[in-house]
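Note that this complex is displayed minus one protein chain, with the remaining chains in position.
We call the chains A and B, going by the order they appear; numbering starts again at 1 in every chain.
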Amino acid sequence: MIKKYSNEHEWAILDGEVASIGLSAYAVEQLGDITFVELPEIGAEADKDDSIAFIESVKAASDIYTPVGGEVVEANEELENKPELLNEAAETTWIFKLKVSDASEFDTLMDEAGYKAYIETL
Amino acid sequence: MSSTLFEKSHVGRKGINIPKQSVNDAPKLDASLLRDTKANLPEVSEFDVVRHFTRLSNKNFSIDANFYPLGSCTMKYNPKVQERVGGLAGLANLHPHHITNNQTHLVQGALSSLKTLENNLCEITGMEAFTLTPQAGAHGEMLGVMMIGAYHKKKGNNKRYVIVPDSSHGTNPATAAMVDYDVITVKSNKDGSMDFEAFKEVMSDEVAAVMMTAPNTLGLFNPAVKKICDLAHSYDALMYYDGANMNAIMGVVRPGDIGFDVIHLNLHKTFATPHGGGGPGAGPVGVGNKLKEFLPDLQVGFSEEKGYFFDTPHQNCIGKISPFFGNYLVLVRALVYMQTLGKEGMINTSKKAVLNANYILAKLKPHLKAAYPNQLCMHECVFSAEDLTKEYGIKAMDIAKYLLDFGLHAPTVYFPLIVKESIMIEPTETENIDTIDYFCQKMIDAVELAKSNPEAFKEFPKTLPISRPDETKAARSLNIRWQ
Partner (left out) sequence: MPYIPHTAQDVRKMLDVIGIKEESNLFDAIPNELRAKSFDLPEGLSEFEVFDNFAALANQNDTSKISFLGGGYYDHIIPTAVDSLSTRSEFYTAYTPYQAEASQGTLQALYEFQSMICELTGMEATNASMYDGGTAMAEAALMAVRVGRSKKKKILVDSGVNPIYIKIVKTYLAYHDLEVIVLDVKNDGCDKERLLSLIDKDVAGYIFQNPNFFGSVEDYSEIITALHDVKALAIMSSYPIALGILQSAKDVDADIFCGDGQSLGNYLGFGGPSFGILACKEKYIRNLPGRIVGITDDAEGRRSYVLTLQAREQHIRRDKATSNICSNQNLMALRATIFMALIGKEGFVKLSNQNFNNASYLKDELSKVEGISIYNQNPTFNEFVIELPMSSSEFINKMESKNFFAGLKLDALYENFENKVLVSATEKRTKAQMDEFVKSVKEIV
């Protein structure tokens, strides 16, 4: 299992044909205290870079763009009542899981080192 | 105490008496039409209510008691005579359905005031016609962009985008979205103005409109504005003027003369109607010839023989955005202000607003980083607390909260978005030099304190009813009504 990152600060871990998607610690820190997460509908089909979830903090709001395309198979319902989990452990708290339609999309994403270098430039 | 009226309620306690019913009770309606339980309003006496709200009022800053250096918000003195006029029974008790009944003879005074206001606004802005129906600046913006949409639809233009500079008010992109346009944001150049070259690059046949604020939200007047207008027009895109900052240029520049096609004004800014703690506002919209036919339903007409009447809407009228003439009693207050100022007063108002802002810029820039230090500003000036944040951990918001303890409202912070840790200051013309000097001294004190004792900022404000509230808790455990 490899963890990869997108320009929009989502991370993705591929396990078989299912990818878990979360938000990077960097992004969560920028947003501040997370107060609300709107999860995608189970069964929704999404292309890579579609906005399918939404996250809100006290002073900001942001769409979550899926870094790979596929069908939503699971959403982390715990976040509905405890959005602060993202502040506590962004890199290990997945937001939704997708059955990936094209695994090669993974190749377009950055690895951990690449992402680190990328956020240095921001 | 911050107890609500609900906590002060006692079963059986009565407020005011309503008039005695002089007819017999009618047979009750069928139970299926009636509510099951009474609305649980508080049970308090008239005196309870008076004391409660009087005490609440003491927990507010207000322009009558405090200086508001709020950039882009134009908190100026609201002349008292406005309130006296607004309370005249012949205006306050006038029923709007005389309009529907077309009983113009009952409302000649009101229509005459509306026509005068419309004419004044046309002369002040150089536009061809005004509608007074929008109830706030953002409402006017929406109407303006709707009319732009109607114009393109009529011409069969296929337009998708609205261009805004990155320094724009949040309402601009939000408005474009409400009318189903996508937004293209253009970066500002090093002088703080929308970059002409960058603008040229995104300009295309698919652009419906360009929304600009002039002077912009950095308090700067874009000298390329005419070039931008001309280029946009060459693609049949329309120019939208966000009049939030019109107070800086009355008698100096008229958007209509430059070539803007549509403009909204915020009467609670430029024309001194009270903010009311967040409204009511009024956002009249002016148009040039291209958009006249799309004006919304309800315009006042005048002829010598008929007097004032309601104009029949043009067949291309976009419809209605307000039931009648928007916030009429706000419009009246703006007209009162205009009539007391007159022509010279308006020109002087803009001059002094700009003078006050530049005086603050000059006094503070040796102490705090000015965003654009090498040019004069218009009615507002922008600073950045970025250096203080980096070196001492003191943010723009910390300085804002410090000022509150000295009876000074916070400046606008974190807007415009393109200046890091921005502090945006607009003094308005109605503040005297003593108040401004006091404010500048407190700003300088804050900067010094940031350097000598940054820890101290954690406690500010400490003299107000509350210190900094926990906004995260407010959002995570929502409590928005008494239960």
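Definition applied: a contact is a pair of C-beta atoms (placed from the backbone, for glycine too) under 8 Å apart; a residue touches a chain by one contact, two chains touch by 3 or more.
As the structure is a computational prediction, the values presented were derived from the model and not from experiment.
Touch with the chain omitted from the figure is made, among B:Y235, B:F309 or B:Y359, by B:Y359. Among B:D195, B:D297 or B:E421, only B:D297 touches the chain that is left out of the view. Residues 35-36, 38, 56-61, 63 of subunit A touch the missing chain (whole complex, contact as defined above).
Methods note: only the chains that are shown with their structure count from here on.
With each centre defined as the average position of its C-alpha atoms, the distance from subunit A to subunit B rounds to 38 Å.
Residues of subunit A touching subunit B in their complex: 32-33, 35-36, 56, 58-59, 83-84. Put simply, subunit B touches subunit A in their complex at residues 471-472, 475-476.
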